[in-house]
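With one protein chain withheld, the remaining protein chains of the complex are depicted in position.
After this line comes chain A, so read on.
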Amino acid sequence: MDYEVSRKVWESLVPVQFTLQSGGPLGDPLPYYTMLPRFTYLALALPKALTSFNRREDGVTIHLDKVWLELNGVPAKMYVPIGVIYDQAKIEAESILEISVKTTPPPANFQMVDQETMKAMFMQNIKQADYLKTEAAVTQAMMKDELPQLWRSVVNNNFDEFWAMNRKLMETDKEFKYVPIRVYPGDDKPFKQSQIKTKKPDGSYITVGEAVGELLQPSSYSTPSSSESSTPTSTSECTILKERRLISHGIVIPYHTPLIFAAKNLSYPDNFVHIVIASN
């Protein structure tokens, strides 16, 4: 583990604004502003925002199960880390992530996630990641209370407690069989995930650019720029490098970063490397 990189990644924050749009007779209260860690979830942040809104004595109490969240006109995914949502928002630097809290009936594609559900999803992600890395050997050997401990350290923003347990998942006896990585293409499409090894057949490390290129290969064929390349391998790589930026934790990851390094130091607490594809 690279302590310095991990620490800076853990301490990254994003500005968020919650705006209540209930249309009450006395008007809506002022928005709620806060700085949230990148690794947290909207499922954890929403209760605090509602508490702030309910402080007004003359307003109607807003309950958690009566609201839904909207972001840029589409329902927000409450189970995705805030950092990933922020990277996908295509916003300029120094801008605030604006989330609308609505009290109208929610649309069909919105899924309310409370804290208990979020906890279960978090632990499921860790097990899935471990399955890719060690075929779930580490998580199966854990004590009953250790996975909930990871969740508690995420909720309480406790770096040392988290890494005291997460070290088992990152420093295994063998090399990772596959690397847990999810790539979020633009235009609000679902993320892509497949079995990506850490090394090439010739023994050299696979880079992040290569992994993303492998994950995005079908889309490369569909793009018009793919017909311009003369050599398939070198042409495809150069094309991606020219046209797209790999964003993770708010920064552009260099193409030639070894994938194993990214898996061990740039992962989110759920042990996945979330990379957002952004066009230039």
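Keep this in mind: a contact is a pair of C-beta atoms (placed from the backbone, for glycine too) under 8 Å apart; a residue touches a chain by one contact, two chains touch by 3 or more; residues count from 1.
Everything below uses one rule, namely that contacts and distances are computed from a predicted model.
Trainee: Going by UniProt, what is the name of the one chain that was not included in the view, given "Cell differentiation protein rcd1", "Translin-associated protein X isoform X1", "Pyruvate dehydrogenase E1 component subunit beta, mitochondrial" or "Autophagy-related protein 16 domain-containing protein"?
Mentor: From the choices "Cell differentiation protein rcd1", "Translin-associated protein X isoform X1", "Pyruvate dehydrogenase E1 component subunit beta, mitochondrial" or "Autophagy-related protein 16 domain-containing protein", the unshown chain carries the UniProt name "Autophagy-related protein 16 domain-containing protein".
Trainee: Where does chain A touch the missing chain, residue by residue?
Mentor: 2, 4-5, 8-9, 12-15, 30, 33-35, 52, 55, 93-94, 96, 205, 249-254, 256-258, 261, 266
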